[in-house]
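What you see is the complex with one protein chain gone and the rest in place.
Each chain gets a letter, A and B, in the order it is written, and its residues are counted from 1.
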Amino acid sequence: MRTSILAAWAVAATAVALPAQADKLDDIIASGTLRCAVVLDFPPMGSRDAQNNPIGFDVDYCSDLAAALGVTAEVVETTFPERIPALMSGSVDVAVASTSDTLERAKTVGFTIPYYSFENAVVANEKVEMSNWEGMKGKVVGATAGTYEAIWLEGKVKEWGEGEFRPYQNQADVFLALSQGQLDATVSTVEVAEANVKSGNFPGIKIVDKAPMVPDYVALITLREEYGLINYMNLFINQQVRTGRYAELYKKWVGEGEPADLTVKGVYR
Amino acid sequence: MFDTALTANDLIFLAKGAGMTLIVTGISVLLGTILGILFGVFRYQVGPWWAAPLTFVLDIFRSIPLLIQLVLANAFVTTVLGFRISGFTVACGVLSLYTSAYCAEIVRGGIESVPTTLRRAARSLGMTWGQDMRSIVLPLATRVALPSWIGLALGVMKDSALVFIVQVVELLKSTQILITRLQEPLFLLMICGLFYFVISFPVARLGGYLERRWSND
Partner (left out) sequence: MFNYNFRWAQALNSLPQMLEGALVTMEIAILSMAVGIVVAIFLTVFRLSGQRVLAAVATIWVEVARNTPALFQIYMVHFGLGSFGIHLSPYLSLLIGITFNNAGYLAENFRGALKAIPDTQTRAARSLGMSAGQAFANVVMPQMLRISFLPMTNQMVWAILMTSLGAVVAMNTDLYGVTSDLNARTFRTFELFAIAAVIFYLITKAITLAARLLAARLFRY
C-alpha cells in the first residue's frame, strides 16, 4: 500500500517536472509575440525612418511572418555580430537579418531555405584609384565583423599578403569609416551599396565593381533543434514567393526589376 | 555653428537613451551598495581568513573587463542554463555585483579608518555591537567612504555605456543609432559626451568638496 502511494507520488512528481515538450513554434503562438532580430543599419533591408521606427524589407518580412502565425511582431535591433548570440541567448525567437547560410554557422543555428539572395559589390572611397575589385590589393579594407563578406575579404587580404583588414562592429561604422576615408574600400551587398550611395548620407563613396563571390543566399535562422519552426518558416518563404508578396516587397524596398532567384540550379535544397 | 538634421523627435530618442543610462545606473548603484555594505561588513567581521572565498570572488569582478563579464554572464544564464531573462536584467545584475565588489572595498576601508580604541571605548561603555556600528562606526566611516562612493557611482554611470552588448539601448547606443541615420558623428557624439559630463562633473565636484571639508576637521 505504502509503496504504491510512494509510486503515485513519484509519477506525479515526474509529471510536474517534465511537462509535455512544447517547442518554440508553440511558445511563440502561446506568447502572442514573435521577436525578430533585425539589423537596422543595412538599408534597404533594415533601417530607421525619421521617427526612428524600424523599416525595411526584413522588418516587413518579420511582420508578414508574425501575421501568418497570428501574433504581433516585435523587432529587436541587433548588429551583425550580435544577431546569433542574441538568438542563442533567447532574447529573440528568430533572426530576419539577411543571414548568409554558411556551413560554419549551421553548426550552431538552424537555417531555413533562402528568402533572399544578394550579389556583392566593391565600394570604395572616391579619392582612391580603383578600377576593379583587384584594386583592393594592398589597400586598407574593412567590413562588419563575422559577416560573409568580411570572411571573404579577410581571406583575400591574407592571400594577397599585403594591405590591412579591419572588422568593425556594425555596418554603419564600416560606411562611416569608408566615407571619412579611414577605409579605402569595403565589400557590401549591391542593394545596400546602392541604397547608401543614393541616400547621400555617405558622401565620397562609389561603387567600383562586382565582387567575384558566389551569390550570397540569406535565410531566416532560429535555434538548430527547432525543426517545427524551421519547417513552418520554409513553407512561409515558399508561400511568400508563390503569392507574389516577395516580388511586392522587392519592388517596395529594392526597386523595379526581377527579384533575385532563390533556387540553385542542379541541386536539391 | 552646426547645420543639423536633428529633429525634436531625435532629441526625445536620445533622452530615452539617457533615461535608460540613468535607470540602469540607479538600480545597479542601489543594489550594489546594499550588497557592498553587507560584503564589506562581513569581510571586516570574520577576518581575512574566513572571508577569503568572498574576497576572491569579488576580486574577479575587479580583474576582468566589464564587457567580458556582461557577455559571459549573458551567455551563461541564457544560453547555458537556458533561462529566459532580458538583457536589461542581465545588465543590472552584472553591474550590481560589479558595483558591490568596489563598494565592499570602500566600506571595509571606511570601517578600518575608525580607530579601534574608540570602538573599544564604546563597547566598554556597555554598547552592543549593533549600537557601536550604528552610532560610532557608521557616522565616522561614512565621512571617509562617501567621497569614494560618489566616485564609484559616477564610474558605474560611465561604465553603463557597455551594456549595449546585451541589447540594452542606452545613451551611447542611441547616439550610434542616430549617427547611422543622420551621419553627423561629431555633432551627435558631442551631445552624448556633454550629457555624461553635465551629470558627472557637478557630482564629482561635490565629492571633492566633501572630501576636502571632512578631511580638515
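Everything below uses one rule, namely that a contact is a pair of C-beta atoms (placed from the backbone, for glycine too) under 8 Å apart; a residue touches a chain by one contact, two chains touch by 3 or more.
Bear in mind that the values here come from a model prediction, so they are computed numbers and not experimental data.
**Q** Can you pull out the displayed chains that the omitted chain is in contact with?
**A** It touches the following shown chains in the full complex: A, B.
**Q** Out of B:12, B:46, B:60 or B:206, which is the one that touches the chain we can't see?
**A** In the full complex, the listed residue that touches the missing chain is B:60.
**Q** Please identify which residue in B:80, B:121 or B:206 touches the non-displayed chain.
**A** B:80
**Q** Spell out, residue by residue, where the missing chain touches chain A.
**A** Touch set of chain A with respect to the missing chain: 80-81, 84-85, 88, 104-105, 107-109, 142, 145-146, 150-151, 164, 166-169, 173, 176-177, 180-182.
**Q** With the missing chain put back, which residues of chain B would touch it? List them for me.
**A** Touch with the absent chain occurs at residues 60, 62-69, 71-72, 75-76, 79-82, 154, 158-159, 161-162, 172, 185-186, 189, 192-193, 196-197, 200-201, 204.
Definition applied: only the chains that are shown with their structure count from here on.
**Q** What whole-number Å value describes the gap between the mean CA coordinates of chain A and chain B?
**A** One centre to the other, that is 36 Å.
**Q** Where on chain A is chain B touching in the complex?
**A** Answer in residue numbers: 40-41, 47-48, 50-52, 76-78, 82, 85-86, 88-91, 170, 172, 176, 179, 201-202.
**Q** If we count contacts the way the header does, which residues on chain B are in touch with chain A in the complex?
**A** 7, 9-10, 13, 71, 74-75, 78-79, 82-84, 86-87, 165-167, 169, 176-183, 185
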